[in-house]
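Apart from one protein chain that is not included, each protein chain of the complex appears where it belongs.
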Amino acid sequence: MMSALNLALSACGLALAAALAPSLVHRPDMQRTTLSLLLALTGLLAILAGMAGLLYGGGDIVLPLGLPWLPMHLRLDALASFFYLVIGALLLPVAIYSQGYLRGESHLTPLAIFLPLFVLGMLGILASDDAFTFMLFWELMSISSFFLVTFKHQHAENRKAGFIYILMAHMAGLLILGSFAVLYAASGSFEFSAMRQAEISPFWASVAFLLAGFGFGTKAGVVPLHGWLPEAHPVAPSNVSALMSGIMLKVAIFGFIRVVWDLMGPGDFQWWWGTLVLAAGSGSAVSGVLLALQQHDLKRLLAYHSIENIGIILIGLGLGMLLAHFGHPMLAALGLIAALYHTINHALFKGLLFMGAGAILHSTGSRDMESMGGLIHRMPWTAVFFLVACLSISALPPFNGFVSEWLTFQTALLAPQLGGALLTAIVPFSAAMLALAGALAAACFVKVFGVVFLGHARSEAAAHAHEVDNWMKLGMAIPAVLCLALGLLPVLFIPLMDAVPQSLLQVSLAGSVHAHGWLWLTPVTAAHSSYSAPIALAGMLVLGGLAFWLTHPKGTSIRRNVLWSCGNPHIHARMQYNATSFSQPLRRIFAPIYRPEVHAHSEHSRHKVLANQVLYVVHVADLGVKYIYQPIGRFTLFTAKLLQHEHQRGIHAYLAYTFITILFLLAVYI
Amino acid sequence: MSSAFVQMLQAVLLLLLAPLATGFVATCKARLQNRRGADVMQPWRNLRKLFGKEVVMAAHASWIFRTAPYVVFTATVMAASVVPALLVDTPLSLTADVIALVALLALARFFLALAGMDIGTAFGGMGASREMTFAALAEPAMLMSIFVLSLGAHSTNLTTMINHTLNSPFALHPSLAFAMVAMLMIAVAENGRIPIDNPGTHLELTMIHEAMILEYSGRHLALMEWAAMVKLMLFATLIADLFMPWGMTTDASLVGVAVAFALWIAKLAGLLLALAVIETSLAKLRLFEVPEYLSGAFVIAFLGLLSYYMLEVGA
Amino acid sequence: MSAALIQQLVDGLAALMLLTSFALLAQHRMLSVLNWFAAQGVLLAVTAAVVAYGTDNNELYISAVMTFLLKGLLLPWLLWRVIRELHVHREVEPLMNTTLTMLVALGVTLFAFHIIQPIEKISQLMTRDSMAIATACVLLGMLMMITRRKAITQVVGFLAVENSLFFAAIGSTNGMPLVVEIGIAFDVLIAALIFGLFFFQIRDTFDSLEVDAMNAHLIHGDDEE
Partner (left out) sequence: MNMFLATLLSPLIGGILLGLIDHPRLAARINVATGVSTFVFSLLLAVQVLDVKSVDAMGGWFHLDAYNVFLVALTTFVGMTTTIFSGPYMRHELEGGRVDRLRLRLYHSMFQLFQFGMLLGFTSNNIGVLWVSLELATLATVLLVSLYRTPASIAAAWKYFILCGMGIALALFGTVLVYFTSSTVLGHGNEALTWTLLYAHAAELDPAVMSIAFCFLMVGYGTKVGLAPMHAWLPDAHGEGPTPVSAVLSGLLLNLALYALVRCKMLVDGATGTDMAGHIMMGFGLLSLAVAALSLHKQRDIKRMFSFSSIEHMGLMTFAFGIGTTLSSFAALLHMTVHSLVKSGIFFTVGHAAQAMGTQKMSEIRGLIRHHPGIGWGLLIGTAAIAGFPPFGVFTSEFLLFTAALESYPWTTLPLLLGLLVAMAGLFRFVQPMVYGEPAEHAVPVHVNMLPVYVHFALALALGLAIPDFLADWYEQAAALIVSVTPAGGGA
């Protein structure tokens, strides 16, 4: 029996091998196959490593790399194992999917090099046990994903996205580096083991927390640090965006937990930490979904939903931090579990959604929802898988998204009084925000599925779309099944994750969770709250079957007929509600937040009712980008311009600078 | 009687009484408007008729359109069957707490909206868009009021919540009052009643729920209609359970159940009558006044929460 | 001669040094600038000789002779030739009018004294007082480079700075070790040659020795925004 750590290391090794493979293999299709194969194996190993690590504990090892006095420390603990599981669970299907998705891609080499490096970076981050190694892999992840984002660099928009992405990734890296530097100053060592032991003053602890929070928050796309996310995800190849959205953001969450929960520990928490995280979470959740609702670029919409889900995860974490600070470890553990559960859930269904979007892009060649419609007839399998993902992300039973949101609700609900009515009221309020976000998400995915798959085709491309090949189908099927499994059997899965709160909070939920057997999920006690997806599903199946059987008179078949539309004989596809019109009520309700810019234009003949052609375009700007990023950029350029004028002076001026400098120094220091 | 039997019984009762409840409201409204109107059994007749008719379906409607009625119906009934009507502690009530119950209804709504989008008319999309929008706004308010209720019981399990109310000495809780008002407002909205939506209308521009099922016919339509009726019933029962559970039995004895049944019917009658009164006395809101209505509900619920912390925890 | 006399001599020379620096700043005509520059060179040589005599340090005689040849004769002659060959306009075009320059110069000198006076006490050398003046001269040379438009006057300023450095070396430290001095002198020579070389190139490329004319070619501002 191979130890969990060895499995993890061999996973990293395989990723590295995959990165080096292109130097040997040159034919594109061969490259594609090796890439998919090796990555799939990596994913498999990661899953095994995660399982083994959670069940039998991990281990640690020191490699003679890195700084002279600081060799590379690697360690696989419960937290890392769990995230290995998450990565593997998505990497495996995405790798299979890529085999089909990348077919016919001409120069594949950059992708074949940087995709494995990207994976390697993420796997390395999880396993690293000292600040330097962590940062090394972290930046490796950032830079390689940058190359992936700019993979199709012929389009200017991709380059722009790449620039914003690399810039913010670097900022995140520097901030995280800052927080590590603080911890280093406190502990005098880069090793995590030492940092855990170190006593750190409340002030510096808060500094480290803020640095880490902003750093990882930037990477995770927390509002208002999310500027890069809706730019980068759409332009990357879909299998890459699946990984970026599915697991890279999770790695940022991991980093946050690692630094704040693990290296500093609940002992150092201060009341406002949890509150801040909670607020950030609620804000991201709501604003993310609100912005998503207004998108009609499918992948961009999904990107905004990643922001929303990161927000949900943060709500769980924030609750956990608050509760831990006020001395309720059990409930804190519940919050943590909820967050982690949503982490893996989001990895699965968001990965699936991006794969689906990729499939659609692959067969219609477009990301614009306004040009789709009726695809369910052309791509039945994709439609099914996509529907599963939609139901999951909309937090509908019996799928997995609901379980994690339900757990989060429970945490919020069971939270007792925490010092001060204000603080106490914040908790249920954030829960309400969570409810709002969930419901809006449902609205949004009715829109997505309805506009993309249902109704009539809105364009030629959509009308002649074709179903994707079996590799891609398989790649989408796996997460779809997992979504259902995680939704039905949380009771079997939560005890597996239980090792994480055990290591971080020294409490265990396993006992109470399946106190009532595998059927009943009872986070605390059955009296408090309980949920049984299997029974609900079974009941619905029985009822549905019954209803069908009873109401179905033999022999009568369904008559198909044309639509009735107010007597209008021929109905046009343009008459359907499309993405823009679907979200019009919300646009109107939340107008103060959206500030929509409407460009309406119509050509009339004779009378204003008889319009030949009406053009109606709505643009909803991302306020964060509009009022934070652009000003910063302008300010930088402005100062740069001022400096530039200084650089255009004559030689005398420079001599004068030197002269003044020397006089200044003498005057000041003598 | 075993509790399992009572469980079955009340589920079936919910199912069967649902059309009557709708009919009851209709009749009351008619009377209040000085019309004779149809009698209470009318909805039943409609359903029977619809089940008999053949199904005509849009040419290119997909399987979503065909399965939606069943999903909507079963999800709603499933939700209804976990709500204790007579017996407090029913075996199924563990299956889903209040939040899960809300989620089941959301599932039903999801498919309803998809079905609306499937046929690809302007109306379907319009209905779906509005339905989802208002539901999204109703959700937080609903959750808030549930929060207020569950705070006392420290639970979201209906059984526990009801028990808590039953066992605690009767006292005027301002928080509960707030919560109840909010819950009533939400119930009206969720069931597409005046002043939010008019189940009677088929005037395209104002309808919401009807717009989505416009293309349905035959048994599909019947299931959809029935589901709506069950939903109304469900909400009525839920409100009765949460705010006035008195009379529900804790043991499955015949007498207890009988008493509980009688009281239950009485409560329902009261609530539905109130609904009828509201529907006749109010005019339908303009579409974009609905958000104010719902956010109002949310604010009220939140006030309930605050007043709980301010007034009741200390005392 | 008595040490006291030597010291007074050196101080006197220092005073003259300061005078020449000011004179260089004040000149209007190129030729007179050159003359003053030559005078300064000779002055340096004399100082070196005097100090050499005073401290009977023979190395210094060598550097005295070197200085006389290089700075008193060779460099001024080179520059004079350049001016003649290139028909440099005979006016010194200052960027800042002379009176203002003079005022600044005075300020700078005072500043130098203020800085240096305190530290002179630590030196037991008889010639220590001249350090302040040397510093002042260095700063004045820089001032000259800043306030003169012509390339050639900048060079003169540069060489003036070198002179004052040299003066500081001999005047206040009784001379640096010979190796260093030779090295320095060597560099100055090369520098001067390169200067000469440049003048012709600049003249060919820009047909003027105006520094600003060159500057136009170096503006790489970015206004595409």
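The letters A, B and C name the chains in turn, as written, and every chain counts its residues from 1.
The rule we apply is simple: a contact is a pair of C-beta atoms (placed from the backbone, for glycine too) under 8 Å apart; a residue touches a chain by one contact, two chains touch by 3 or more.
These numbers come from a predicted model, not from an experiment.
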| item | value |
| --- | --- |
| Missing chain: touched chains present in the view | A, C |
| Hidden partner chain, touching residue among C:Gln7, C:Ser32, C:Thr98 or C:Thr173 | C:Thr173 |
| Candidates A:Ala185, A:Leu422, A:Leu492 or A:Val614 - the one touching the absent chain | A:Ala185 |
| Where the unshown chain meets subunit C, residue by residue | 57, 115-116, 118-119, 122-124, 131, 135, 138, 142, 145, 151, 154, 158, 161-162, 165, 168-169, 172-177, 179-180, 183-184, 186-187, 190-191, 194-195, 198, 201-202, 205-206, 211, 214-215, 217-218, 220-222, 224 |
| Absent chain, residues of subunit A that touch it | 64-69, 132, 135-136, 139-140, 142-143, 150, 153-154, 156, 159, 162-163, 166-167, 170-171, 174-175, 177-178, 180-182, 184-185, 190, 636-637, 639-641, 643-644, 647, 651, 654-655, 657-658, 661-662, 665-666, 669-670 |
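Here is the rule we use: only the chains that are shown with their structure count from here on.
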| item | value |
| --- | --- |
| CA centroid of subunit A to CA centroid of subunit B, Å | 35 |
| Whole-Å separation of chain centres (CA-atom averages), subunit B against subunit C | 99 |
| Rounded Å distance, subunit A centre to subunit C centre (Cα mean) | 69 |
| Residues of subunit C whose C-beta touches two or more other chains | none |
| For subunit B, residues that touch 2 or more chains besides their own | none |
| Subunit C to subunit A touching residues, read off their complex | 95, 108, 111, 115, 139, 142-143, 145-147, 149, 154, 211-212, 214-215, 219-222, 225 |
| Residue numbers on subunit A that touch subunit C, as the complex places them | 637, 641, 644-645, 647-652, 655-656, 658-659, 663, 666-667, 670 |
| Residues of subunit A touching subunit B in the complex | 373-374, 376-377, 387, 391, 394-397, 402, 406, 409-410, 413-414, 417, 421, 424-425, 428-429, 431-433, 435-436, 438-440, 442-443, 446-447, 449-451, 453-456, 516, 520, 526-532, 535-536, 539-540, 543-544, 547-548, 551-552, 556, 558-566, 571, 573, 575-578, 581-586, 588-589 |
